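First the structure, in the form of structure tokens, and then the observations on it.
Only a single protein chain was left out; the remaining protein chains are all shown in position.
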Amino acid sequence: MLENYLPIIIFIGVGLLFGSALMVIGRLMGPHNPDSEKLSPYECGFEAFEDSRMKFDVRYYLVAILFIIFDLEIAFLFPWAVVLEDIGLFGFVAMMLFLGILVVGFVYEWKKGALEWE
Amino acid sequence: MIDFAWSVWNGIPAWSQVTLVNLVLIIIIVLPVVLGVAYLTFAERKIIGYMQVRIGPNRVGPRGLLQPIADVVKLMLKEVIIPTNANKYLFVTAPVLALAPALVAWAVIPFTDRWVLANIDASLLFVLALTSLGVYGVIIAGWASNSKYAFLGSLRSAAQIVAYEIAMGFALVGVLMSAQSLNLHEIALQQAGGLHQWYLWPLFPLFVVYFIAGVAETNRAPFDVAEGETEIVAGFHVEYSGITFALFFLAEYANMILISALASVMFLGGWWAPLNVVPFTWVPPLGWLLFKMCGLLFLFLWFRATFPRYRYDQIMRLGWKVFIPVTLVWIAVVGAAMQTPLGFLFH
Partner (left out) sequence: MNFEQLLFYFFSTVLVAAAVMVITIRNPVKAALFLVLTFFTAACLWILLEAEFLAIALVLVYVGAVMVLFLFVVMMLDVNLVRLREGFAEYLPIGGIVAVLLVLEMAIILGPQRFGLGNFPEPAGHAADYSNTRELGRVLYTAYVYPFEIAAVILLVAIIAAIALALRRRKDSKYQDPRKQIRVEPAERLRIVKMPTEKRG
């Protein structure tokens, strides 16, 4: 089994190297004469003001948390889908119960308006 | 001369032989992908040009065919600007992090019956995990630039990628149920025998969801609010120039090609010909795969020419309130049908 992963490790190395190599080439071939105006953050012609890392709506956290929960659900669904024929009706009912419980949560967040963007 | 080469080859240790062979194979995969990206940008400009009754690029080389080469050279010769307020190391790592997963995922794509570089058992899960890594390039780019537009763009993009990844994952579960395997090669093998065996038919809703989620995951029009020129200029890569910008560009297009390849393998029968009769079997298997991928890529471009950009709340609503329920229902339908004698319909 492990021998199948060898190309992937090498590929990860190649993938990172490829990007880095291109960066180095671009850095070497391009001109390099910075000035303060050129290096200031882009702000449509205005002087940059305030820190750009502002606070943002807590809603983003909510979306991220919901995403984690659903991602876990997917992680549970994958092995189930692969062996569904082996585990038969019992496995099917077990998963439907699992999904049923989570659909309750999904309906709750829908009704609460957690999925609305204002 | 050949004998000498052989003796050198046999002289080096076995592990370096394997590594070298793998390296060569990887280069054989990566180079066409990169070339494909270059010509996909050209095709995009040409096709959208024709759709809008323009000619598109036609100056460099015959019919403009050398345009992508000129673009690459130009991007390489441009100055790389690192803004003063930016976080230098993260700023230059972000494009590399965006590109690497888009390339590595190709390791597990089955190109033909015999040709798959890493035939791992959980290859589908592997691809899903890798595509979920793509979001880091975007988030880090937006944060490291320390610019408001970049930051807003990366936030939007992250929330959007996150929402559609779930729909994508659910859609894949349907494929797994039909194929009873996580292995992409196996999934394609199960669809042998012609058009009617493709998973496109029993899993049609999932195919639609998967492909649209793929368009959204790659931040392509009409889901390109992360770039949204009219609102936030260019989104997360507004501060990037020259080759650093090119890497983001490369990652986006490589992801488009990847999504098309995956959709072809999982829903359109991969390398199999649509019918096992004479004119169709003359085309080599790889040709069929490329043909299907081109068809899907054309859809990507067609969408961009046709649909106006979605509003942000519409995108989130589509992802959470339409796609997730549709996929859940279809998973239940397929699962229930497999418990009855009707199960053969979904294989």
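Letters A and B name the chains as they come in the text, with residue numbers starting at 1 for each one.
Here is the rule we go by: a residue touches a chain if its C-beta (ideal position, glycine included) is under 8 Å from a C-beta of that chain, and two chains touch if they have at least 3 such contacts.
Everything numeric in this text was worked out from a predicted model, so none of it was measured.
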If you put the missing chain back, which residues of chain B would it touch? 15, 87, 90, 120-122, 125-126, 128-130, 132-133, 135-136, 139-140, 143, 158, 162, 165, 182, 313
For chain A, residues in touch with the removed chain: 1-5, 9, 53, 55-62, 64-69, 71-76, 78-80, 82-83, 86-87, 90-91, 94-95, 97-99, 101-102, 104-106, 108-109, 112-114, 118
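In this section, only the chains that are shown with their structure count from here on.
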Please report how many Å separate the Cα centroid of chain A from that of chain B, as a whole number. 15
Flag every residue of chain A that touches chain B in the complex, lowest number first. 1, 4-8, 10-12, 14-16, 18-20, 22-23, 25-27, 29-34, 36, 38-44, 48, 52-54, 56, 60, 63-64, 67, 70-71, 74, 77-78, 81-85, 88-89, 92, 95-96, 99, 103, 106, 110, 115-118
In the complex, go through chain B and note every residue touching chain A. 18-19, 22-23, 25-27, 30, 75-86, 92, 95-96, 99-101, 103-104, 106-108, 117-121, 125-126, 128, 143, 145-151, 155, 159, 162-163, 165-166, 169-170, 173-174, 176-177, 180-182, 233, 238-239, 242-244, 246-247, 312-313, 316-317, 320-321, 324-325, 328, 331-332, 335-336, 338-339
